[in-house]
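Sending over a structure as structure tokens; questions will come in a sec.
Missing here is one protein chain; the remaining ones are kept as they sit in the complex.
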Amino acid sequence: MNIPNFNTTIDMKNAEKGMCQLMRELYPICRSITGNGLRKTLNLIKDQIPIEIHEVPTGTQVFDWTIPKEWNIHDAYIKDSTGERVIDFKKSNLHVVSYSKPIKAKMSLKELQKNLFTLPNYPDWIPYRTSYYKEDWGFCLTHKQFLNLQDDEYEVCIDASLEEGYLTYGEYLLEGDTTDEVLISCHVCHPSLCNDNLSGIALVTFLAKHLRQLSRRYSYRFLFMPGTIGSITWLCLNESQVSRIKHGLVVSCVGDRGPFTYKKSRRGDAEIDQAVMHVLKHTAKAYEIIDFFPYGYDERQFCSPAFNLPVGCLMRTPHGRFPEYHTSADNLDFVRPECLVDSFVKYVSTVDVLEQNKTYLNQNPKCEPQLGKRGLYRAIGGQPDERMTELALLWVLNLSDGTHTLLDIAERANLEFGVISRAAEALLAHGLLQERSEAPA
Amino acid sequence: MNIPNFNTTIDMKNAEKGMCQLMRELYPICRSITGNGLRKTLNLIKDQIPIEIHEVPTGTQVFDWTIPKEWNIHDAYIKDSTGERVIDFKKSNLHVVSYSKPIKAKMSLKELQKNLFTLPNYPDWIPYRTSYYKEDWGFCLTHKQFLNLQDDEYEVCIDASLEEGYLTYGEYLLEGDTTDEVLISCHVCHPSLCNDNLSGIALVTFLAKHLRQLSRRYSYRFLFMPGTIGSITWLCLNESQVSRIKHGLVVSCVGDRGPFTYKKSRRGDAEIDQAVMHVLKHTAKAYEIIDFFPYGYDERQFCSPAFNLPVGCLMRTPHGRFPEYHTSADNLDFVRPECLVDSFVKYVSTVDVLEQNKTYLNQNPKCEPQLGKRGLYRAIGGQPDERMTELALLWVLNLSDGTHTLLDIAERANLEFGVISRAAEALLAHGLLQERSEAPA
Partner (left out) sequence: MNIPNFNTTIDMKNAEKGMCQLMRELYPICRSITGNGLRKTLNLIKDQIPIEIHEVPTGTQVFDWTIPKEWNIHDAYIKDSTGERVIDFKKSNLHVVSYSKPIKAKMSLKELQKNLFTLPNYPDWIPYRTSYYKEDWGFCLTHKQFLNLQDDEYEVCIDASLEEGYLTYGEYLLEGDTTDEVLISCHVCHPSLCNDNLSGIALVTFLAKHLRQLSRRYSYRFLFMPGTIGSITWLCLNESQVSRIKHGLVVSCVGDRGPFTYKKSRRGDAEIDQAVMHVLKHTAKAYEIIDFFPYGYDERQFCSPAFNLPVGCLMRTPHGRFPEYHTSADNLDFVRPECLVDSFVKYVSTVDVLEQNKTYLNQNPKCEPQLGKRGLYRAIGGQPDERMTELALLWVLNLSDGTHTLLDIAERANLEFGVISRAAEALLAHGLLQERSEAPA
């Protein structure tokens, strides 16, 4: 696909290497919706891009919600009567139900079992469980480990704290020529899970690195926040500036082998929806478009009725549709570097469409201008098909009446956006187009 | 289907028994568009529900039409030369062309034949014929009877009167909390014919009996009128109040074995259209939706351009599409009790959707409210699928922005209306919704 890049090309090898390296660094950290794991994660991102790290105190009211206590964990285990750690948090941070309250107790297997979670259908995988809004504790283990537990007295220890503290999130505003913003958001609250959500963190970080090098029409706001409570907090604290957001994407599950899935914004016909669908139509082998539904990631909050922001969600396989989802099998091997970089290219291409997607006015709207005398039929280099170039010029002229964006024209002409935008550039250079001052109604 | 009932459940056995009993009582009566058969019919309905019986004098101008003379018949026969009644009105009131003028004459078979009507393709069935607006006479008989007629001199007698009198119709207004009305109409002018139209009379009568027991948002107006001239008369006499009608259904052919057919209102996108289609989609095995066309029953008048009322027509097999239509084979056996009661349930369900179909405003429209702290994830009893409940809650919250009715939400979410309306009730109970004062634009 010939979607033109801003002023540079994508260094795909570098992006792939960088994203995979960042994921490997982030993998061992025990993240949750608050706490030091989250801070450590944000600091590693800060090594790549200059994000600002915000701390919001426990007890702060954010719309209908309250910032919860901060959770930190140091160690956790289940020891049998011989003192052996049969379950050890140090081996996998998934072993502890996230936000478990501290416990230190001895109990029989029978009593212990009430707080154990396994996946009988996947006996080698540890499930991922949380208990954010109900104080409780628990351990997750493989079903094989579970079946090996003998009738014994066990020592159960979760050396965690649940105390007044902060909710932490990261934010990076990359300013452009205008204050109109593109929002790129991912959640950062999952422990050692890769497709959901390290792949998103890596992609967003490297998208920011890529865009930093370029001149930009839009400002870009990158958010790294714990799911749900993070986006609610951000929306509450930034309510007055939300209207700047013209387009947005929530990034998640972008590293698996599956085909792309685009979940449209609540509006369904926003420019971001049109842009992503155009990119997928022209560059993806197989993909699925689904309508908005009020379930999933932080698009739930961005698309709540009072905000109704034009924010969609471009994924590969959506949450809950791959068996490895929310298990220890969503590990570093599950994310395919070539798939992750393919997702990265789709995001870059989409942003590029947004950047170039303007509305022009044909300056010679009465009949066609004489393209030949301006040498315009051959003026555009690198086009494989001259006839397509000529058609693109004629389409742009014919539909540049102030009611069609370049993307509208590309869709109507059934040509790639890049072909249309290059035709518009050539016409602009010859004074045959002028940019419309306001966006179309 | 879990469409919630108002405050009661439907006693289906009782409804079935009552409707069949009423049909049996009405079957022998010789009805027409005026006359004592019509009065007798309305009085039997009055034994069930307190309808008001209106009498409109012959000669009254109703829009472009004039109330015709009143027709009454006492006896009719064709006797052969031996004095035997070869055709006898007492055996079937279909034998006489409805509205035949009186005649007493002797004539040859050849002369008589001009006024005889049969169905050669169905030699055992008597056709049903009328001559309302052209003074004439005639007999209908089976083709077998016709073939048995010998070359003989026949005595022909129709002891009928066609005189100044009245057009009679029945009306029952069941008041609700508002003066907004739901119109339920059926024709009552056919003699011994069951699917068209006794099934409709029985269903409307028992729908009224059912709704009487319940609290109602809407007022319900039930009309029992002769076809065409009856609805024209009613619309002419009630023109100033027609704007109260917010939804309406014309009831006919609701007892045969066929799948449902819904003929949409002229508007095509009225709430009644949406409600019936929703009920059929979620509860009927097979059904057909057809667009309005200006032919059929009294929807022709309700949907004439100056009225254009939101009135559709929910039938099983439409008029003219079953061979028994307008013949003696449309008898008590042709109507299946289980089909008639199934139709009854569809009408009750549709009315129930209309009653519950309100537009709400999410009182916490900025991000999602915290459902967990209100115990709302489990608050709704009797839901087989908790996840569906949660989704229903989120859909209602997300789309309750004042532009979506609950039915709109159910359609968008692809969930049954009952699931959505119960979710709305739960949210309402927790103060998370408020009803919109006016209807959506």
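Order as written gives the chain letters A and B; numbering starts at 1 within each chain.
Methods note: a residue touches a chain if its C-beta (ideal position, glycine included) is under 8 Å from a C-beta of that chain, and two chains touch if they have at least 3 such contacts.
Everything numeric in this text was worked out from a predicted model, so none of it was measured.
Visitor: Going by the contact rule already stated, which one of A:62, A:270 or A:399 would touch the omitted chain in the full complex?
Guide: A:399
Visitor: If the hidden chain were put back, which residues of subunit B would touch it?
Guide: Given the touch definition above, subunit B has residues 63-65, 133-134, 228, 231-232, 235-236, 239, 266, 293-295, 300-301, 303-308 touching the missing chain.
Visitor: Spell out, residue by residue, where the missing chain touches subunit A.
Guide: 362, 364-370, 372-373, 391, 394-395, 397-401, 413
The rule is short, and it goes like this: only the chains that are shown with their structure count from here on.
Visitor: Measuring centre to centre with CA averages, how many angstrom lie between subunit A and subunit B?
Guide: From the centre of subunit A to the centre of subunit B is 55 Å.
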